[in-house]
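Below is one structure, written out as structure tokens; the observations come after it.
Shown here: the complex without one of its protein chains, the others still in place.
For reference, chains read A and B in written order, and residue numbers begin at 1 within each chain.
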Amino acid sequence: MVNFLVRRVLQALGVILAISLITFFILNIVPGDPVQIMLGDLATPETVAQVRAQMGLDKPVWLQYLNWAGNMLRGDFGSSYFQHRPVMELLLVSFGYTIRLASFSYLLAVTIGLAFGILAAVFHNKWVDKVLMVLAVGGISAPNFWVAIILQIVFGLTLKWFPISGAKDFSYYVLPAIALGTRYAASIARITRNSMLEVSKQDYMRTAEAKGLRDWLIVMRHAFRNALIPVITVAGTDLGNILTGSMLIESVFQISGIGKLMVDAIGQRDLPLVQGGVMYIAFICVVIYLIVDILYAVVDPRIRLGGGTRSE
Amino acid sequence: MSDIILDVKDLSMSFFTDQGELPAVNRVSFQVEKGRTLGIVGESGCGKSMTSLCVMRLFPSPPGRIVGGSILFHGQDLTKLSKKEMRAIRGKGIAMIFQEPMTSLNPVLTIGKQLTEAIMAHETVSKAEARARALHMIDLVGIPMPEKIYASCPHQLSGGMRQRIMIAMALSCKPDLLICDEPTTALDVTIQAQILDLINRLKNETGTSVMMITHDMGVINEMTDTVLVMYAGQVVEYAATGELFSRPSHPYTTGLIASIPSLDREEEELNVIPGAVPMLYELPEGCLFCPRCPYATDRCRKERPELSEIAPGHQVRCFRYSSDGKEERP
Partner (left out) sequence: MSKSKKINSQSYYRVSLAILKKNRLAMFCLGIVIALVLIAVFAPWLTPYDPNLNDVRNRFKGPSWEHPFGTDEYGRDILTRIFYGCRISLSVGIVSQLLASLLGYFIGVFAGYYGGRVDSVLSFLIQVFSSFPFLLFAIAVMFILGPGLMNLYIALGLLGWTSTARLIRGEVMRLKNSEYIQACIVGGGSGWRIIMKHLLPNCVPTLIITITMGIPRAILSEASLSFLGLGVSPPTASWGAMISHAQPYIRKFAYYSLFPGFAIIICVLAFNILGDGLRDALDPKLRS
């Protein structure tokens, strides 16, 4: 287990390094001089050169990268061109909103997804299964920003049940969380169902039945735990997708989280803010995937204990 | 009569598929006496496993359905029980071990968990008692260091060990009948003998009856008291083991016995029965075995023979011994 952990953490560090390189180099081939953009067209070439030197943009690219990466390690993501405040500070302020929205929708996605997936598998080929799976394929096909707008029209403007913009209390998060969670609830439901059906064909399921166990024990203890392994992968990736998806939802519902911050930064071509935001979300995702892999090991003793005579 | 614990009469089970009704088990009758071993033998696809799964009501359903007959276990007809009543029998009255020890245990649960849950499903015992019982069972099936095994996971054990665990699990609620579906097929030869010895020893110690499903005539010879030879879902011969080996009567049985590799006889090649078990959707019109039978006549190709008793307790399904008395033995 320790070996596995160490290897996995090292790998994650490698991935972060690679992502930082990619992000830095991609974002540094931005067409147009960022300093010119920042200072506006009226700035004299002398001022531009002066500011460039101030910001270290006249140095070689690799030195710029080392500077940037070194600063990032210290939590310094640079300053926003437009808001003139440290990127890190802006990110931290917005992070609370995003994390609230993301956790509500993730909770929703996982509970609904697992429940519907198990139901569909238990009632395989019955109408419950068919209805749920039609809903699920609809769910993965609808763009979440459009679902958000429809929810605003129906539950916000017409029925007036929930507010449609801002984030003052819990009621403000209901519609955004549904809009953001639907798609992932649907994808988790699909994978849960398929995985449960796959597991139900295994020999050990027959053993469990031959023991005379109750149906729900067979489903929950024997089928579900095995079925969970592929579900964890999808649910893990979905957490990353929810963080990204929140960009669109936050801007529809005017919630000032990281997403909206990034969308605004994109509109203003605020390079440090976009760069910092991307790195920040990417970093969170790498950590999430690391946790997913550790969860794997917790669920599946073949990974945890190693040395299996049989690997799937 | 009271020592007959399982009495199967005219049991028929069919799969209902696109190709119509496929009779996987066709009017099968047999009895298992207390403390004795019944063997069911035949090639793969002959319906022997399906017969045993019918007794447990564990055949795939749909598409499978019992279409006739009865399975009397202690006088109670298992085909008429509700799901809940059947659940009370499984594991407690009748237990089963399967062919594939490698995949028959749940990979994500510890051995201990899988043993205790079998005990706790049927008896109101505390966790500590169940644990003590499980440790005792691990010890009983001859595995050293029960404590260590109790805490380990299936993938850490060898195939033989896992089959021992399956046996321990099956016997943990002291069932009256243990069904072994090809318990040694997937194991190494040396391990096979050990597992068979273990089953025999535990049978004698606990007084449980055994249904031994196998394709191996050697296993039948060593382990069983009576034998049911099956072919394409039908019983073709049913006799006491000694009687069957001294007087094999159905050509299929003769073929199976002849195909046992022998060290005494010096043979150029193994005796095999030519051909294969017919698929259920292309059963021949007459006797099901006739396409592979060296004695097949025109009558065999047109009519299906019934089981007939050629000696007390010895039944054969073949026209050569049909009840009209015309023995056409070569």
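Observations on the structure shown:
As a working rule, contacts are C-beta pairs under 8 Å (C-beta built on N, C-alpha and C of every residue); 3 or more make two chains touch, one makes a residue touch a chain.
Keep in mind that what you see is a predicted model, and the values were worked out from it rather than measured.
Taking every chain of the complex into account, the absent chain touches A. Touch with the chain that is not drawn comes from one residue among A:V9, A:L157 or A:M220, which is A:L157. Contact with the chain not shown here comes from a single listed residue; of A:I140, A:L217 or A:I291, that residue is A:I140.
Contact with the chain not shown here comes from a single listed residue; of A:A115, A:I149 or A:L217, that residue is A:I149.
In the full complex, the hidden chain is touched by subunit A at residues 11-12, 14-15, 18-19, 22-23, 26-27, 29-31, 137-138, 140-143, 145-146, 149-150, 152-153, 157, 240-241, 243-245, 247-248, 251-252, 262-263, 266-267, 269, 274, 278, 281-282, 285-286, 289.
Everything below uses one rule, namely that only the chains that are shown with their structure count from here on.
Those residues of subunit B whose C-beta lies close enough to touch subunit A in the complex are 56, 58, 83, 87-92, 95-96, 98, 100, 102-110, 117-118, 121-122, 153, 155-156, 158, 166, 169-170.
The residues of subunit A lying in touch with subunit B in their complex are 202-204, 206-215, 217, 221-222, 225-226, 299-302, 305, 307-310, 312.
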